[in-house]
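The complex appears here minus one protein chain, its other protein chains still in place.
Chains here go by letter, A, B and C, matching the order in which they are written, and residues are numbered from 1 within each.
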Amino acid sequence: MDANAQPVEVTPEGSLEVLSQQEVDRLRRVDEGGQHEILRRCALAVLNVGSRTDDTREILAQHADFDVNILQQDRGVKLALANPPADAFVDGKMIRGIREQLFAVLRDVVYIDSEVTGHFDLDSVDGTTNAVFHILRNAGVLRVGRDPNLVVCWGGHAIGRREYDYTKEVGYQLGLRGMDVCTGCGAGAMKGPMKGAAIAHAKQRVRNGRYIGISEPGIIAAESPNPIVNELVIMPDMEKRLEAFVRVAHAIVIFPGGVGTAEELLFLLGIMMKPENRAIPVPLILTGPPSSADYFETIDRFVGAALGEDARRLYRIAVGDPPGVAHAIRSAMDAVREFRYQHQDAYYYNWRLQLDRDLQAPFDATHEHMAALQLHRQQDAHDLAVDLRRAFSGLVAGNVKEHGIQAIEAHGPFELRGEPEIVRHLDELLGAFVAQGRMRLAAASYEPCYRLVA
Amino acid sequence: MDANAQPVEVTPEGSLEVLSQQEVDRLRRVDEGGQHEILRRCALAVLNVGSRTDDTREILAQHADFDVNILQQDRGVKLALANPPADAFVDGKMIRGIREQLFAVLRDVVYIDSEVTGHFDLDSVDGTTNAVFHILRNAGVLRVGRDPNLVVCWGGHAIGRREYDYTKEVGYQLGLRGMDVCTGCGAGAMKGPMKGAAIAHAKQRVRNGRYIGISEPGIIAAESPNPIVNELVIMPDMEKRLEAFVRVAHAIVIFPGGVGTAEELLFLLGIMMKPENRAIPVPLILTGPPSSADYFETIDRFVGAALGEDARRLYRIAVGDPPGVAHAIRSAMDAVREFRYQHQDAYYYNWRLQLDRDLQAPFDATHEHMAALQLHRQQDAHDLAVDLRRAFSGLVAGNVKEHGIQAIEAHGPFELRGEPEIVRHLDELLGAFVAQGRMRLAAASYEPCYRLVA
Amino acid sequence: MDANAQPVEVTPEGSLEVLSQQEVDRLRRVDEGGQHEILRRCALAVLNVGSRTDDTREILAQHADFDVNILQQDRGVKLALANPPADAFVDGKMIRGIREQLFAVLRDVVYIDSEVTGHFDLDSVDGTTNAVFHILRNAGVLRVGRDPNLVVCWGGHAIGRREYDYTKEVGYQLGLRGMDVCTGCGAGAMKGPMKGAAIAHAKQRVRNGRYIGISEPGIIAAESPNPIVNELVIMPDMEKRLEAFVRVAHAIVIFPGGVGTAEELLFLLGIMMKPENRAIPVPLILTGPPSSADYFETIDRFVGAALGEDARRLYRIAVGDPPGVAHAIRSAMDAVREFRYQHQDAYYYNWRLQLDRDLQAPFDATHEHMAALQLHRQQDAHDLAVDLRRAFSGLVAGNVKEHGIQAIEAHGPFELRGEPEIVRHLDELLGAFVAQGRMRLAAASYEPCYRLVA
Partner (left out) sequence: MDANAQPVEVTPEGSLEVLSQQEVDRLRRVDEGGQHEILRRCALAVLNVGSRTDDTREILAQHADFDVNILQQDRGVKLALANPPADAFVDGKMIRGIREQLFAVLRDVVYIDSEVTGHFDLDSVDGTTNAVFHILRNAGVLRVGRDPNLVVCWGGHAIGRREYDYTKEVGYQLGLRGMDVCTGCGAGAMKGPMKGAAIAHAKQRVRNGRYIGISEPGIIAAESPNPIVNELVIMPDMEKRLEAFVRVAHAIVIFPGGVGTAEELLFLLGIMMKPENRAIPVPLILTGPPSSADYFETIDRFVGAALGEDARRLYRIAVGDPPGVAHAIRSAMDAVREFRYQHQDAYYYNWRLQLDRDLQAPFDATHEHMAALQLHRQQDAHDLAVDLRRAFSGLVAGNVKEHGIQAIEAHGPFELRGEPEIVRHLDELLGAFVAQGRMRLAAASYEPCYRLVA
């Protein structure tokens, strides 16, 4: 795409392109109240499939001349793209999966702006859970009449070839067993399982296989959705994204990853450790190739030390066994179905799980907030999990998010203070992440965005 | 269905049955703020297909023991029906079209309650038009990628066999030409065109033919949707229902009818006579069998006398010529498409038409309001059309709606005052409606609900 | 369509239009060995939907200038029609259902010529049954994975309004219960059940309702398929058509009719009376409106007298009860399914029924053959049924088929000789047919094509 080229006009896919004049007006407004910048940023991420960096600020700078505008047309709505990244096109035509994702972005930005903000009490647990539900429902993600089969896969975007191939193999084995896959929709462990499942679904003639990607405006630029994702949802922020994962999951598989993956694990443990949730089945397997055995041991040690043996019982670690993992997940689905059936719970949304407000509330990763985290065991393990989750969330921001990178540049690394024992384990864990190149895509030059203080 | 029988449990059709817990709670509440009574009433109407009366109060009294409850189930939502009318069932199984309509009712009641009320400024023209748009969009009625082909058909529910067969034949000829049909979804002229179109669609192998029915809680009991309707929408009130008709129509056909049909015609003329709307094509044909020639002459005379020659130019009267009507409508579609294409208007919603607030505002048919209507020509013809519309709206209420019937019983007939010339024509028109049995289904015993005062 | 108009070119519907060059060549040949005349005749019948006569010779004479040619095109095959009947078109475009039927005709003519003739031993029972199977399979009529639900409806094309409305109502009640309908695909009792079922299927949202019409080149001109028929099959001759009906039927309903209907009933009784078939369930109901009660009594008396009480036990007569008929058929389906399941029989083709060669062998209705029929009870009842079937078959030919009409014109009425008692009942039955106008569409002037001799 030549920078001086005419804007590319794109017509929508799917049926959600019927906008009211008011909605169109709002999207067009570039000013404060408008949604234009969020739309632009998410649209760029979707188009930027060929990206080899995960530095949001760099990506935005590279594509400063990219813009997106909405045209109300005789037969619906069109998007006009100025200077879109070339990789989204084949011989001048946009890849259809990307086109669908572009309009999914539009759908969610419109919906959040016009139907969520101001309509739900986002300061309450129930209001937030309800808002998450409505966004997912509007996106068509919640479907009745299907047995539980959705496996949420977490893991790093910056993983090596061997780990990547392993995630593909697990996805393949899950797909052979009719499982669908949901990830954060970026590269690495977010892409591999979908690719494997897609091949398996082709062999099993599963024509309506679901490859759900759940993102949010802050992270999406660093984790461009891969075009296999055929259901893309943009949640308003990281915490609602995490809640969405947990409530749609019928089972969860965690592959090797970095601080983002640790954040996800701690968010989940923070929920599952609540006494009210103990009886609810949430099958959870941590898995990777034999070469990742050490990695999982480090994680496991950290969890044991910080949160106790109880926390360790909530998951199973399986190394080098894709068919075994898939078989176990498949079997666990029956228990999930049985439980929900007995309790008359919906299959498509796990209403029953109770979340603390502390987990749900968006965490703003400033130096002040990071320094104030309570990283010690003089509190409920469950509360420690909440603050550890926030710590890792801050590290993700410092690594790849726009505001985080700016804050680090301005004020130096975040300071994390805590009980010596916790700090020691944290140091071991983060050190391993750095050593194994899990922090950033361009790992060679990783400059830590944190400093640990015992 | 035995009155002592267990409630019948019904599972939903379609994909809109994913409700949040809050929505379910709200539906369950029978108290003031809840929507239970509206749901019960609309559900009854949908089930009551075999009804031979149009007296809402009588129907509600007959089925006082009917109730509907919502069960949140493991795999979605179910309805539990106590004492449902037997005609909705075949060998104990509910007819599937009725089942779909039942859940369409649920969908709209939920949506209006949770997403419309309080979210739109229903006191403004734009806010109302926007609300109508959102309800239709949520119901899936607005579809892109289709050329204009939706013919709104208006006409009486209480018409004779010859007129009914004629509406079928027109529907058949429309269907042969690929037209879809939208009506008020009751009996008579609301059913005939759909039946005819359905047979024609079968011959033309149109598998996705649309038979759209638009109703509202006040009228639905008197006009039970026929099960051919495969897209049922419940609007909040009569005025929004009329606006919905006008905005989705690509052309309008009016068959013989009574006061309801007159209301519809006047609503439409009230819009089309506005100077701002003059250039917008809204093809309009009044048609019936040769035996109805007199009827249309009476209507035409009344319009000419009350609203002037200009108003008469907005429609064409065609008698006894179904292929001719269908051919004309088909041709007019090209002009509609061309106009919208030129003006970059949506094909699925006629945003461009401007409505007066007076037309949009719900009219509450009390004796006081009826007596206060300005039925004289010392005003813009267009304003007279507005008040004439209200007059007919009140007569519909007095004939078949619950509150109207009660008001008449308590206080005697409505009094309509006006300029002698207008009253004379009104008298002629209403007299003809009574004489031709167009007022009520059980026409033999019709007792006028009005008194004209010059 | 103007007689001097250019040929109308028609592109195919469906997927069977891939012809080899050899097949195209053969269809083009007009000479003896070619299939052109059969194609022309069947195509004319399909297009001739508006026909009000059932005199094949008259129809062919009226449309002597009609012709059909095959064009091999870049993307398949096209038909070029010279002077097609106007009723097949709406605003110059052929009704799509008719277009499908046109290519169904092409498909069967090609298949019978290239894959049946010479490939099957049509002189043997098994070879013939196999040929019937292959033609139906090639036409896509045999489908696995469906529970028995196909009701073959027989009855006259020349019936009155009351009887016609009754056949519609029965079709409607069958359709409400998910039954599909198969008929001889002409007017009257062949059209009514399909029309009723189509409306019921619309209400039940049965989108893949089947309206199967089975015809043959000799009769099709007199019984133009109605366009609702969405699976049209042309069998090589009347006997294979009758075998096709019997083998695909899961149940059979017989409405009032004339000699053709009598032929069908006798063909069926001839099969069901065979001892080998006695245990096989073939639900059979004779039904009509109350006004047709006498008609069925006459039939019943005739069967009792000619074939004995055993034959009468093979059917049930139900008068004026469409829901009852439909309910009984629906219930009988369970027995049919159970029987076939137990015996590992296919659901889609009743292989188990044994036919006599005498029933299968095409009957050539010449004066000589008609006079030689053995119409007496000095033989097995079952053999008498066979010759009675032939007698009625001859009368059908004399009434409406080209060769039959010619033979009668040349040599006077057919002579039927038989035992006095049989002749007496036959006289009563045929007299009733004449009196009730069941012989021909233009009944006023019916001139019997037979003479009975005791």
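As a working rule, a residue touches a chain if its C-beta (ideal position, glycine included) is under 8 Å from a C-beta of that chain, and two chains touch if they have at least 3 such contacts.
These figures come from a predicted structure and were not determined experimentally.
Peer 1: List the displayed chains that the omitted chain touches in the full complex.
Peer 2: A, C
Peer 1: Which residue among A:T11, A:T53 or A:Q204 touches the omitted chain?
Peer 2: With A:T11, A:T53 or A:Q204 as choices, the missing chain is touched by A:Q204.
Peer 1: Which of these, C:S20, C:Q354 or C:Q406, touches the one chain of the complex that we don't see?
Peer 2: Of all options in C:S20, C:Q354 or C:Q406, contact with the hidden chain holds for C:S20.
Peer 1: On chain C, what residues meet the omitted chain?
Peer 2: 12, 15, 17-18, 20-22, 72-76, 115, 119, 126, 130, 133-134, 137, 140, 142-145, 340-341, 343-349, 351
Peer 1: Go through chain A and note every residue touching the omitted chain.
Peer 2: Touching the missing chain: residues 13, 90-91, 95-98, 100, 176-177, 195, 198-199, 202-207, 227-228, 230, 327, 330.
In this text, only the chains that are shown with their structure count from here on.
Peer 1: Listed by label, which chains are in contact with chain B and with chain C?
Peer 2: none
Peer 1: Considering only C-beta pairs in contact, identify the chain pair with the most of them.
Peer 2: After counting contacts between each pair of chains, the winner is A-B.
Peer 1: Tell me, please, which chain's centre (mean of its C-alpha atoms) is farthest from the centre of chain C?
Peer 2: A
Peer 1: With chain centres taken as the means of their Cα atoms, state the distance from chain B to chain C in Å.
Peer 2: Each chain's C-alpha centroid was found; their separation is 44 Å.
Peer 1: Provide the C-alpha centroid distance between chain A and chain B, rounded to the nearest whole angstrom.
Peer 2: Whole-Å distance between the two chain centres: 47.
Peer 1: Which residue numbers or ranges of chain B touch two or more of the other chains?
Peer 2: Residue numbers touching two or more other chains: none in chain B.
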